[in-house]
Structure formats: C-alpha cells, structure tokens
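Here the complex is missing one protein chain, while the rest keep their positions.
Coming up: chain A.
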Amino acid sequence: MVSIKKSVGYIKKSKLHKQDSQLHFLTKLFKSSIVIILFLFIWEFAPKLGIVEATFLPPFSDVVNAWWELIKSGELWFHFKSSILRSLFGFLLALAIAIPLGLIIGWYPLMRDLLTPILELFRNTAALALLPVFILILGIGELSKVSIILFACTWPVLLNTISAVKNVDPLLIKSARSMNISSIKLFYKVILPASVPTIFTGVRMAGTGAILVLIAAEMVGAKAGLGYFITYTQYNFLIPEMYAGILTISILGLIINYGLSSIENYFSRWKQ
C-alpha cells in the first residue's frame, strides 16, 4: 500500500518536473529569440509604412521570397558551394601547415625567439591589404582566393600554437619527465594535449577571419561565390536578392562559429 502511494507520488513529481523543464525551455527560447523577431518585424513594416525607402530596404518577406526563388533555381547553392569550398580548402590547408609548424617552433626556444617578431608582423598585416598583391601575382582565379584565405588563417593558428607550447605548465613536464618517458612521448602525451585549448582559440579566430577575407576577395575579382553574388546583384539592382545573399553569409558565419566552438568545447571538456 505504502509503496504504491509512494510510487504515485513519484510519478506526479516527475510529471511536474517535466512540465517545469518544458516551461524553462520555453522561457529560454523566448528570451533568445524575442529581439530577433522584433528586428524582423521592424524590417518587415518599416519599408511597408514608408519609414524607409522600400527600394533600398525591401520588406523582409520580399527578401525571403527572393531567397526562396534563388534556392529553387539552384543559383544560391552554386555560389554558396564555391564560397564554402574555397574557404574550407584554404582554412584546412592553413591548419595542416600552421599546427605542426607551430608545435615545432614552440618547442625550440631559439627558433621561437627568432621567429616570433616576424610572425607577429605578418599577423598584424591585414590580409586584405595584401589582396592586390595576391591578385597581381596569382591572377583572379581560385589560386589567389585560396591563397589569401590560407594567408589569413595561418597566422592566428601558428602564433597560438607557438604560445600554447611555450606556456605548457613546466611542472607537468617535470612530472612526466620524472616518470622517465621519452621526448617523443612527452611531446604527444603531454605537450600536445596541454596545448589543444589554446590552439583551438587560434583555430576559431582563423574561422571567423576566413569568411571575412573570402567575401572581400570575391567582391573584388571573381565569377562565382557569395561575395561576387552580392556585388553582382547590387550592380543589377536586384535588391531583394542582394539581401538574400547577405543573409546567407550571416548564416554561413553562424554555422562555422557554432561548429568550431562545439569542437572546441569537446576538446576542452576537461577545463573548468
């Protein structure tokens, strides 16, 4: 008897709990989306009410319609694809070069001291300032675009990797060395895992930078890609289409940032 009562009480409680957490979820959703909804609302009605010029800022629904047409025709996908391929290619190439190189440079104090100043100089040279140079030397084809993304992504990853290796807690190295492990093991069992979070900060910076540089490069000289699409639509006065392109870039940026920070969280899960 008692046990039945108890279990009924338990069910009630857990139901209540479920409702509670549902409510919690809804308030959270509300909080995180209300301002965006408001923003879209203003975007929709400001042009319709004539507060802003509808030719330059068409209502949000017009943009969505244009967007939908672009998706259906496959045009957007075409540009999206060439943008994402370029940035992914340049970005991954940068990681493949900068991480191993950074690990090596970071490990040898002399190399580190010699190279860090020039690397800082490169990092602080805005990649876009070099765009004309890249186009001059490599033309306006894929090569110059991938190269400039590679250039922009390399420095943050490289410098972060170097400083990650440099800043590994010496006590951890001492502790591992006291267990008589070889230098190679010390490297990939201690230095590498200890460096991962800092390296990833650099990777995320590179991811954000990649999009920025890509779009700018595509605006200057390209025949495909989202940057090109935006300038093209602007020249041809396809304003709703232009906004559709801009929104696509926002979404692309969000996806990349979200993806990278999830990976970062996964690799740093042992940190507080």
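Here, contacts are C-beta pairs under 8 Å (C-beta built on N, C-alpha and C of every residue); 3 or more make two chains touch, one makes a residue touch a chain; residues count from 1.
The rule is short, and it goes like this: contacts and distances are computed from a predicted model.
> Of the options "Probable glycine dehydrogenase (decarboxylating) subunit 2", "ABC transporter ATP-binding protein", "Acyl dehydratase" or "Ion-translocating oxidoreductase complex subunit D", which is the UniProt protein name for the chain that has been left out of view?
Answer from the UniProt record of the missing subunit chain: "ABC transporter ATP-binding protein".
> Which of A:35, A:118 or A:179 sits in contact with the chain that's absent?
A:179
> Which candidate, A:190, A:226, A:239 or A:260, sits in contact with the chain we can't see?
Within the whole complex, the residue contacting the unshown chain is A:190.
> By the contact definition given up top, give the residues of chain A that touch the hidden chain.
169, 171-172, 174-181, 185, 189-190, 193-194, 196, 270-272
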